[in-house]
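Heads up, one of the protein chains got dropped from this complex, but the rest are sitting where they should.
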Amino acid sequence: MSDRLSVFKTYKLFVGGKFPRSESGRVYEVTDSKGNWLANAPQSSRKDARDAVVAARKAVGGWSGATAYNRGQVLYRVAEMLEGRRDQFVAEVADAEGLSKSKAAAQVDAAIDRWVWYAGWTDKIGQITGSTNPVAGPFFNVSSTEPTGVVAVLAPQESSFLGLVSVIAPAIATGNTVVVVASEKAPLPALSLGEVLATSDVPGGVVNVLSGRTAEIAPTLASHQDVNAIDLAGAEADFAKELEIAAADNLKRVLRPQGVDWAVTPGTERMTAFLETRTVWHPTGSLGAGGSSY
Amino acid sequence: MPTTVPAHGNDAAGRLTELADVTASDSALRRFLHGLPGVDAVGLEARAASLGTRSIKTTAKAYAIDLAISMIDLTTLEGADTPGKVRALAAKAVNPDPTDRTSPRTAAVCVYPDMVATAKAALTGTDVKVASVATAFPAGRAALPVKLADTRDAIAAGADEIDMVIDRGAFLAGRYMDVFEEIRAVKAECGDKARLKVIFETGELSTYDNIRRASWIGMLAGADFIKTSTGKVAVNATPSNTLLMLEAVRDFRALTGVQVGVKPAGGIRTTKDAIKFLVLVNETVGEEWLDNHWFRFGASSLLNDLLMQRQKLSTGRYSGPDYVTVD
């Protein structure tokens, strides 16, 4: 064992592709499962939440307008970058969740594979959610899905990394941008994920990571008029109800908290929750009396 | 095809009278413009991008660089322009590379009307032209008599070329005849003293169909050049809008025998970009337009990049900004 003194990392928020401290200047102490100090995490304010929404909104046009193929490549790149920093995340998850090294490794591996899973969905989800509709008339009628817009996400409190990835990836795979509130007691893997996203061709603002008190930040996001949807995965039932009521102000799409086993391969629900269906009608010519009225 | 004459040639007006019925009334002009073939944006942009992949190397590159330099309307259009700035620009136009006298001159310098006299004096005895923006450039939001006076002033001060802006408001409101008549009036003001470049501000016209229609209005009204932009809005010259305008001058000449020039302006800063435009010219309208009488670049910083590339070709070393002049 070397007696070299290690260099601590200052954990920062990830907003608009940059790494700011909380505008409030506040931090809170993050400890491991045994109560040992790990780091001081930024304690985001309502203004930080507002800034994150602005960044997320600004990124919607470019990200939702990128080809599905391109988004798939970017998500796959995240998996590649994470693979290279696997050891770091294993250590952070082990500390955060009080897991053995091998159990933490299983969480991280599953999280990497989850990026791959959603990377493959970007150009397929539209193929299973869309349809052509045989309307009774001379019309071409096609339904297709598109992203809702800005999605606020309360990351699961217990699963600091696999759960986190499992709620971010589906929302952005389809072209939404997100503001995610990290697990309150275990925010460090989420803040480190920001560093990975920043070097993975994910455009700035597509994912914005806030740490702090969920109870303080979440109501701001739930009531924000420029947020289109909210995933309440990380909220307790009573609090979730309160947030859902606030979300009704601008009729946000709401994904309620539900018991999810993050280890199991997900279905498509977390993608379809944040998609809008648009149906286009267009006349076709019809064969008239003369045989050709088109 | 009829024999070709330039838009400022003696015979051009006569050629255009053959199309007089097109411009006989507001509704006739509208019908004509809306009868032009549509433009498919994806296809147009794909064609422009595909020509952008041409690889121009060695001797071809040397030829293209010199040609591009000779086609530049070296431009300064700032509120802060002074006689000193304009004289420095004129000196650069005449002698772009002080270390290499074989460099071609630029085609013109382009300034505001009140700087024309200064530019003219500085360029006396050279073949570099003085171009002046006019007609309440860049917005064009002034009454017609003001625009005509603006034009007259510039010509009186010695401008060889007038770069006018069209009334985009009238165009977007569908008053095509107003746009046409205004260009005609400015053209009449230019007479045989100055060649007229008509700026559409393609970024404000917004659709390719509009750019094609504006091109035809300009050509029907007697433009010597059609020009993309003022350089003062977000989207200026692009390969796609320039390709579209090249197709318009090609088709116009096929129909009337009158040849009109094209000037992309704004946003062309690198040798690589300039060569892409020359490839567009070469493969759309051919070598008859590969001359500064028929094709111009409205640019300022482009010149230094061309000069640095030129130095690279002659010395084999990459040049740097310290080896070209800042004017």
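Chains here go by letter, A and B, matching the order in which they are written, and residues are numbered from 1 within each.
What we mean here is this: contacts are C-beta pairs under 8 Å (C-beta built on N, C-alpha and C of every residue); 3 or more make two chains touch, one makes a residue touch a chain.
Everything that follows uses one rule, which is that contacts and distances are computed from a predicted model.
Hidden from the displayed complex is a chain whose UniProt protein name, among "Aldehyde dehydrogenase (NAD+)", "Amino acid ABC transporter permease", "Peptide/nickel transport system substrate-binding protein" or "Universal stress protein family protein", is "Aldehyde dehydrogenase (NAD+)". Within the entire complex, contacts from the absent chain reach the displayed chains A, B.
Among B:Arg30, B:Arg54, B:Arg184 or B:Lys312, the one in contact with the hidden chain is B:Arg54. Here one chain is not drawn; of A:Tyr11, A:Trp63 or A:Tyr76, the residue touching it is A:Tyr76. Taking the complete complex into account, B:Asn282 is the one of B:Thr4, B:Asn95, B:Asn282 or B:Thr325 that touches the chain left out. Within subunit A, the residues in touch with the undisplayed chain are 68-69, 72-73, 76, 113, 116-117, 119-124, 127-128, 138, 140, 265, 267-268, 282-286, 291-292, 294. Residues of subunit B that touch the chain left out of view are 37-40, 42-44, 46-47, 53-61, 63-64, 67, 247, 278-279, 282-283, 287, 290.
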